[in-house]
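The complex appears here minus one protein chain, its other protein chains still in place.
Moving on, here comes subunit A:
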Amino acid sequence: MSLNQLIENCIKRDAKAQSQLYKQYASKLFSLCLKYSRNYTEAEDNLHETFLTVFNKISQYNHKGSFEGWLKRIAINTALQKYREHVGVFDIVNEESIEDVNIEINDDELSLDFLLGIIQELPDRYRLVFNLYALDGYSHAEISELIDISVGTSKSNLARARMILKTKIEEYKANLNSQSI
């Protein structure tokens, strides 16, 4: 079944097509959800909502741009939506601009699980900005619109996220070394 045919059948709410579409994209979207979420459970919730949105809005897909891209945007939007709902008044972040220093790090055997873990541990907005900018290629301008912050905040959040990640990686390595000694 071609992708277009699959999409057509999903528009008709054909159960088999929906199942097929899920099978085809679930793992890609779930990895995205994992990155954007605090933990596994939240990622599952996001994946759940993502697919509900996908199947409800699939008729709105205009066949311009990749279908996978469209799906990913929905997944990211779902995560952002959750962030917007959760953002509290006391979620005060230091908005002062931090220099965007080049943070270099040794690429030793760092497991994906570990890296995923430290992303998930980031404060919500840092995690979103880092994911959007570093991993999914959004610009600061786009990010500022998506999560309703200024470009400056976006930049500073990104820098803080990187700092945190770097620290965690270094701690982890130090830990490993001390254990090995």
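By our rule, a residue touches a chain if its C-beta (ideal position, glycine included) is under 8 Å from a C-beta of that chain, and two chains touch if they have at least 3 such contacts; residues count from 1.
The working rule: contacts and distances are computed from a predicted model.
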item	value
Name per UniProt, for the chain absent here [options: "Outer membrane protein beta-barrel domain-containing protein", "4-hydroxybenzoyl-CoA reductase subunit gamma", "Putative ABC transporter solute-binding protein" or "Molybdopterin synthase subunit MoaD"]	"Outer membrane protein beta-barrel domain-containing protein"
Footprint left on subunit A by the chain that the document does not show	13, 15-16, 18-19, 22-23, 26-28, 30-31, 34-35, 40, 44, 47-48, 51-52, 55-56, 102-108, 110, 112, 115-116, 119, 133-135, 162, 165-166, 169
